[in-house]
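Accompanying notes for the structure given below.
Left out: one protein chain. Kept in place: all the others.
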Amino acid sequence: MSETDADTQTRAWWTTSIIDMEPGRIAFRGENITDLIGNTSFAKMIWFMVAGTKPTPVQTSLLDAALVAGVDHGPQAPSIAAARMAATCGVGLNNAMATGVNMLGDVHGGAGEQCAELYYDIAARMDQGHGLDAATQAGLDAWRAEYGKIVSGFGHRFHKPTDPRAPRLLGLVREGVASGEVTGRFADIGEAVQARLSEERGGRALAMNIDGATAVIFCELGLPAPLSRGLFCLSRSVGILAHAWEQMGEGRRNKGPMPPALLPLYKPQAGEG
Amino acid sequence: MSETDADTQTRAWWTTSIIDMEPGRIAFRGENITDLIGNTSFAKMIWFMVAGTKPTPVQTSLLDAALVAGVDHGPQAPSIAAARMAATCGVGLNNAMATGVNMLGDVHGGAGEQCAELYYDIAARMDQGHGLDAATQAGLDAWRAEYGKIVSGFGHRFHKPTDPRAPRLLGLVREGVASGEVTGRFADIGEAVQARLSEERGGRALAMNIDGATAVIFCELGLPAPLSRGLFCLSRSVGILAHAWEQMGEGRRNKGPMPPALLPLYKPQAGEG
Amino acid sequence: MSETDADTQTRAWWTTSIIDMEPGRIAFRGENITDLIGNTSFAKMIWFMVAGTKPTPVQTSLLDAALVAGVDHGPQAPSIAAARMAATCGVGLNNAMATGVNMLGDVHGGAGEQCAELYYDIAARMDQGHGLDAATQAGLDAWRAEYGKIVSGFGHRFHKPTDPRAPRLLGLVREGVASGEVTGRFADIGEAVQARLSEERGGRALAMNIDGATAVIFCELGLPAPLSRGLFCLSRSVGILAHAWEQMGEGRRNKGPMPPALLPLYKPQAGEG
Partner (left out) sequence: MSETDADTQTRAWWTTSIIDMEPGRIAFRGENITDLIGNTSFAKMIWFMVAGTKPTPVQTSLLDAALVAGVDHGPQAPSIAAARMAATCGVGLNNAMATGVNMLGDVHGGAGEQCAELYYDIAARMDQGHGLDAATQAGLDAWRAEYGKIVSGFGHRFHKPTDPRAPRLLGLVREGVASGEVTGRFADIGEAVQARLSEERGGRALAMNIDGATAVIFCELGLPAPLSRGLFCLSRSVGILAHAWEQMGEGRRNKGPMPPALLPLYKPQAGEG
C-alpha cells in the first residue's frame, strides 16, 4: 500500500518520540532494543523511557532505592486490599493490578507529586537568593494556600515519630553527594520542611513519610514533579502484584473487606422512619 | 485497646506472609526494609516480593532483561493507545496507567502465561522420558486441545520472520548456562516449538514473539506460569507510563482514536430501514 | 477535506451500527436522538442500544425489575467495598465507579452469564423433545463438566433458604405470561434446576440467588447470555455510585478495609526464620 497524505495525517495523530519500528527492528529513543536488553537494568530502562536520558550510576542506584522503598505498605492500604479482593472475583491478574493502581490518586499515591512541587518551589526561592529557612517558610505558606494545611509527604498515622524508609533514603542521598552526581540540596530542603513542621507542633517530631522521602530523591534526580506519581505507581505495582498473587493462592471467592460473619452496620438516614 | 479474639479474627481475615509492621519498622518476608533499600535492585526486589526467594546474579540479569524487553510496543498496541487517550481526559497519571494495564488480558498480555504452561508441560513430558521432539509434539497437541490452533508466544503480525527481542533474550539464556544458575532447557524447548510451528507452515519461519521469549526466561527462572502475566504487566507499565506522560505534555483534550476530521463509518444493521 | 480511499479505510476501522452522526444530528440505530429523548425510559433505551430492537411493555417492565433487583448487596460485596475505598483516595467519582465495575468478574458478576448458558442449554434440549426433568439433569451434567460442581446462580452464603429477590422476580415473569409477551418457560427451567439441586442436598432448599433469578428474566427476554453480565454491571453500577457517593460525604482519607487500629496478621512463610 503506497502511503497517501491521508495516511500520514492519521499516522501523525499517534506521533511519538519514544518508539520507532520497522519489521525486525525496534528502537527506543534512538537505541536498538537489542542493545538495551542485557545491558540495562530495569530501573535504568525506566528512567530512559520516561525521562529520555541515561542516568549516571549514582542516579540509577537512587532510583532503584526509591522504587524498592515504595513497593508495599500492606493490606491496610486501600490499593492493596482492593487488589486482593479483585483477585478473588474471577478477573485476570492484570485486572487485579489495574484495580490497585487505579486507586493511587491525589490522596493515596499523588502525595509525592505535591511534595516534589513544594521542594522545587523552595529550591527556586533559594535560587532567587533566599536562605533555606526563609525559602522553606515561604514555600510552605504558598503550598498551603493551594493545597491546605496538611503537608503531603509528612506525618504517618502508624509510623511515629519515624518512618524507617525516610532516613535510609536520605542517607543514600548524602552518600551519593561525594560522587558529584547529586547535590544533596533536596535532602536539606526535605529536612528543613520536616523541622519546620515539627516546630509548629511544639517540637514533637513529625515523620517524613515515604512520599516525602521519595520526593527528595526524585528532585535530586531532576525528574518533573508529576512523574513522582507515575514512578510511585510502578513501585507500588510490585506490592499490588505480590499481594494479588498471594491472595489467588488461597482460593477464596468474592473476598469482602471483613470476615463474612460481620455485616456492615445500618444507620437510617436522618428523617427516615 | 487490648486485643480481643474478635479483633484477631478480623486481623486474620487479612493475613499475609509478605509484610510485617510495627511503628518504626517494616519488614518484607522477614527482612527489614532498611536492609533492602540501597542493597537491592528493583528487579531483585520484584523477584523477592512475588516469589519469596532471592535470585542469583544470573537470574537477576535475566529478569532484568525480560523486564526491559517488554516495556513497550508503541501506540498501535491497544493498551498504550488507551493509556494515551486516558491521559487527555482529565484523570490522574495513575488512572491512565490502570487503564492500560487493565487491557493486558488473555489475548494482549496473558499470552506469556499460556506459553509458559506449554513449555512447562513439554518439560514435564521430557522428565517422563520422552525426547524433545516427541514431547514438543505431544505438548503442542495437548495445548491446542485446550486453547485452539494459534499458539501463544509465536507469530507476529509485524515482525516477520524475526522479532528482534527473541534471539537476544535466548542468547542471554545461553550465556547464562555456563554459570550453572540456569539450565537452558527452556531455550531448547522454545526453539523446538518454533521449529515445529515453522515446519507446519512448509518451512516459512514463524517468529518467536516477546511472549514466547520472556516465557523462556520465566521458565528458566522457575517462576509459576501465571506470574508471567503479572511480570509482563510490571514491564509494560513502564511503556504505558512513558506514553501517558508524553501525551500529557501535548496538552490535547479528549483524544480520540483517529484525527477528529474522520468519523467512524455507519453501517445499518441488516433489516434496518 | 475531500475524502480519500485512505480516509475511508481508517473510518471503516471504526465502523459501527449503533450510532450515526452529522453536525446537528445524532441517530441511534436509525432513530433520531430527539425522538428517543422524552419518549423512551432508560430501561427501554438500554435494551434498544444493546439488543437493537424495541421491547414490548411487559419486556420493558421485566428488564426494569431485573435492573432494580441487582443494584446493590452492600459493602460486604468486594465491588462495593473497593469503590468506597477508592472514593477516599483522591480520584474522581468515575474512577471509583470503574474500580467497582472492574471487579464484577467471572465469580462476582459473571455468574448470571453462566447461569443463562445453562438455562438456554436446557431449553435447547427440550426443543429436541426431552422433558423438563430429563433436560434439566442433562443440562446440569453438561454444565458441570465445563464449569465445576457449584452451579452459578444458586446458593447464597447469607440468604438461606431464600433470597427474597428471586421469588419476586419469578412472580413478575408469571404475571407477564398472560400478556403473551413472555412464555414463562425459563421460570419453569430455573425452578426445575433449583428443585434438582435441593434434592441433591437431601431436600434442604437451596436459594436461587440474584444471578439465577435475573438470568431467568434475561432468557425470557431472549437476550444473549453474555449480555447478562453487561446488564448486571449497569444495575450494580447504581449501588456502586450510591456507596461511593455516600463515602465521599464522610470526608475520610485512604480508607482501608478495617479500622486503622487493626493490622493484618503476619504469618511467616514455611521455611522462614
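As written, the chain order gives the labels A, B and C, with residue 1 at the start of each chain.
Keep in mind that, in the parts below, contacts are C-beta pairs under 8 Å (C-beta built on N, C-alpha and C of every residue); 3 or more make two chains touch, one makes a residue touch a chain.
Treat the numbers as computed from the prediction; the structure is a model and nothing was measured.
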{"item": "Which residue of C:Q59, C:T99 or C:N254 touches the chain not shown here", "value": "C:T99"}
{"item": "Contact partner of the left-out chain, one of B:A82, B:L172 or B:L227", "value": "B:A82"}
{"item": "Which residue of B:M21, B:V71 or B:M103 touches the chain not shown here", "value": "B:M103"}
{"item": "Hidden partner chain, residues of chain C it touches", "value": "9-10, 13-14, 16-19, 21, 23-26, 28, 32-34, 36-38, 40-43, 45-46, 49-50, 61, 63-65, 67-69, 71-76, 81, 84, 92-95, 97-99, 101-106, 109-110, 158-160, 162-165, 168-169, 171-172, 226-227, 229-231, 233-235, 237-239, 241-246, 248, 258-259, 262"}
{"item": "Positions on chain A contacted by the hidden chain, ascending", "value": "1, 7-8, 10-17, 19-21, 29-30, 52, 90-92, 94-95, 102, 257-258, 261-269, 272-273"}
{"item": "Touching residues (missing chain, whole complex) on chain B", "value": "4-7, 10, 74-79, 81-82, 85-86, 88-91, 95, 98-99, 102-110, 157-158, 253-258, 260, 263-264"}
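Convention: only the chains that are shown with their structure count from here on.
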{"item": "Per-chain Cα centre nearest the global Cα centre, belonging to chain", "value": "B"}
{"item": "Greatest separation from chain B - chain, by CA centre", "value": "C"}
{"item": "Centre-to-centre distance between chain C and chain B (centres being mean Cα positions), rounded to whole Å", "value": "31"}
{"item": "Averaged-CA centre spacing for the pair chain C and chain A, given as whole angstrom", "value": "36"}
{"item": "Residues of chain B touching at least two other chains", "value": "10, 13-14, 16-17, 19, 21, 92, 94-95, 102, 258, 262"}
